[in-house]
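Below are the structure tokens for one structure; questions will follow.
Complex shown without one protein chain; remaining protein chains in place.
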Amino acid sequence: MSELIALESVSVHFDLGGGGLFGGRRRILRAAEQVSFAIAAGETLALVGESGSGKSTLGNVVAGLQAPSDGRLRFHGAPLDAVGWRQARRAIQIVFQDPFGALDPRMPVSAIIAEPLLIQGGSTARQRRDRAAELVEQVGLPRDALNRYPHEFSGGQRQRIAIARALAPAPELIVADEPLSALDVSIQSQVLNLMKELQERLGLSYLFISHDLAVVNHLVDRVAVLYLGRLVEIAPREELFARPSHPYTQALLDAVPRIGRRRARGHVIKGEMPSPLAPPPGCVFHPRCPKAADICRTDIPTLGAAPGRADQLSACHFRE
Amino acid sequence: MSATTDLAPPPRTDAAIGPWRLRWRRFRRHRTGMASLVILALLVLFALAAVPMQHLLGIDPDATDLLSRFDPPSAAHWLGTDDAGRDELIRLMVGGQISLLVGLVATAIGGVIGLLIGVTAGYFGGRLDALLMRITDGMIALPLLPLLIVLGAVDLTKLGFSSDFAHSTAASFWRIIIIISIVDWTSIARLVRAATLSIKDRDYVRAARASGAGASYVMPAHVLPNVATPIIVALTLTVGRVILFESVLSFLGFGITPPTPSWGNMLNNAQELVTTAPGLAVYPGLLIFITVIAVNFLGDGLQAAFDPRSEQ
Partner (left out) sequence: MARFILRRTLQALIVLLVMSFVIYGLIGLMPGDPVDMMAAGNPGATPEVIAHLRAIYGLDQPLALRYWHWLLAALTGDFGFSRTHSQPVLEVLAPALWQTCKLMVISFVVSVLLSFTLGIIAARKPGGVVDGLISLFAFAGISVPVFWLALMMILVFAVDLHWFPASGISTLGEGGFIDQARHLVMPVTTLALATTGGFIRFVRASMIEVMRMDHVRTARAKGATEARVVLIHAFRNALIPVVTVMALSFGVLFNGALLTETMFAQPGMGKMIYDAILGNDFNLALVGLLFATLVTLASNLVADLAYGWLDPRISLK
């Protein structure tokens, strides 16, 4: 499989101000710290982690909505600079969590869906109308949806509209930022199936962001686990579910109730994720880690292969 | 919920009529607003009637006749003549054209300035925003009328314009429009900035940005349609304020230069007129007053029609 997009030690820091002429401490929020991973063509990578772990931030970086403070991106092997982005804008699209905020209430569905084509230019109004009509059917909406306005649709239908919009410029990668979590459970599986079907038909890649490991199981090839802006583990789905290498992943899996599987490890993570304004020294997970030792409080663990599994990487001094 | 309910869009209801139709319906129920609209329409007709009336009565609005100063109303001069023997009614009509035009054009220009500043500040944020908003705050904190008087007193020949142009009516017309519009854009700027801030981080805007859209696409496509209503109300109120400014400046001698009439400069020597020909001091001011009050009531009506909370 060929590499589609790659992040090379990407960091995102938000400057929350202070430290100016009138004093106050300068506050830097480290939303993502030295994150590297790659997505292959046709592959689905899940990005999981607790709320505030930096999933959306990284999703925004990949979608070109957030410039990294440090690090680089590659797309098809070429660096994503100003020129590179101009090409990549078409190829990378995004679907958001909240289907109510994602569609302009004043635009008819046909205009919403064709918007990326309008923005990127080079298409006639007629072409855009035809494309919108084609896409409405592809995502399973009735054709007469085209002339309606977003408020006439339910959450699941709106999410289909958002997906149709993302598909409009025939992208290679769709960043889906928790696309299911605002939907009813019964609707979730429909949208998930739609995404899967589209992937098979169109050969898409997804960066699928989720805080819920259970959802991920149905769709993805590989899983990347984030904690406090750091990538702590990345592995193929089966291996990660079968033998999680990082204590945090283990704890996450333990928290997922699954039928026919008794709780192997008893430890549930205690406490809350620290503030990304003041990350702990050493391994950022150490205040909550059941296996923490002295070295964890001082030395930052690097990402490395788990014993005997070359494509399962984790960042822990005592990786399993 | 079953699969079919997700797929079938709800049937269209009456609620789906366009937002503008709905607003018009609500506005029509606002009595003072509707009355103002009618009055304003009549005032515009009155001003536009100047040319046909001139032909009808065979009167030149600028022709002075020192033998018939301060004539009382007659068949030839329906409202009598002014201090230079010119027909008062025709001059009120022509003056109306000037005053209304200044009001509309200066508001439009000020609106565009406010729009650009508000959009820039709101969309790009950061230091630029801070700077622009400081300028706006500074502008709001200025004593406007004295400043306008100074601007009105500026000698255009010192700016390199020819003496002919500097003393022409056209120069005074554009000068007053420009000086008013460069000071009266702040309310629009603030409004647009607030609206831009509230909309620029909506997901639909972010989706557009992810496709490569910049401010020049996002503004007209997403932000402005969503803030059109408060802007319209604010612009309406601005028209009223501008007409007042024009009248004051012209009255003080820094606005439209005679002999071209405006409602303001027709009151130029009103202080003497008060004793000799009170009517001449009353009519122009009354027209300004009626126009501005109608404009303000119109703004009030639009506000009510646009504000969903006022639906009771």
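First chain written, first letter: the chains are A and B, and each begins at residue 1.
The definition used in the following text is that a contact is a pair of C-beta atoms (placed from the backbone, for glycine too) under 8 Å apart; a residue touches a chain by one contact, two chains touch by 3 or more.
On a predicted model such as this, the values are computed, not experimentally measured, just so you know.
Visitor: From the list B:I149, B:L197 or B:A228, pick the residue that touches the absent chain.
Guide: Final answer for the missing-chain contact: B:I149.
Visitor: With respect to the chain omitted from the figure, which of B:I98, B:I177 or B:V292 is a touching residue?
Guide: Checking each option in B:I98, B:I177 or B:V292, the one touching the absent chain turns out to be B:V292.
Visitor: Pick out the residues on chain B that sit against the missing chain.
Guide: Looking at chain B, the ones touching the missing chain are residues 134, 137-138, 140-147, 149-151, 153-155, 158-159, 240, 244, 247-248, 251-252, 267, 270-271, 274-275, 278, 281-282, 284-285, 288-289, 292-293, 295-297, 300.
Everything below uses one rule, namely that only the chains that are shown with their structure count from here on.
Visitor: Distance-wise, how many Å sit between the C-alpha centres of chain A and chain B, to the nearest whole number?
Guide: The computed centroid separation for chain A versus chain B comes out at 50 Å.
Visitor: Would you pull the chain B residues touching chain A in the complex into a rising list?
Guide: Touching chain A from chain B are residues 1-3, 5-10, 12, 16, 19, 202-204, 206-213, 217, 221-222, 225-226.
Visitor: Across the complex, what residues on chain A touch chain B?
Guide: 63-65, 85-86, 89-90, 92-94, 96, 98, 101-104, 106, 112, 115-116, 119-120, 140-142, 144-145, 148-149, 152-154, 156-157, 162, 165-166, 169, 184, 186-187, 190
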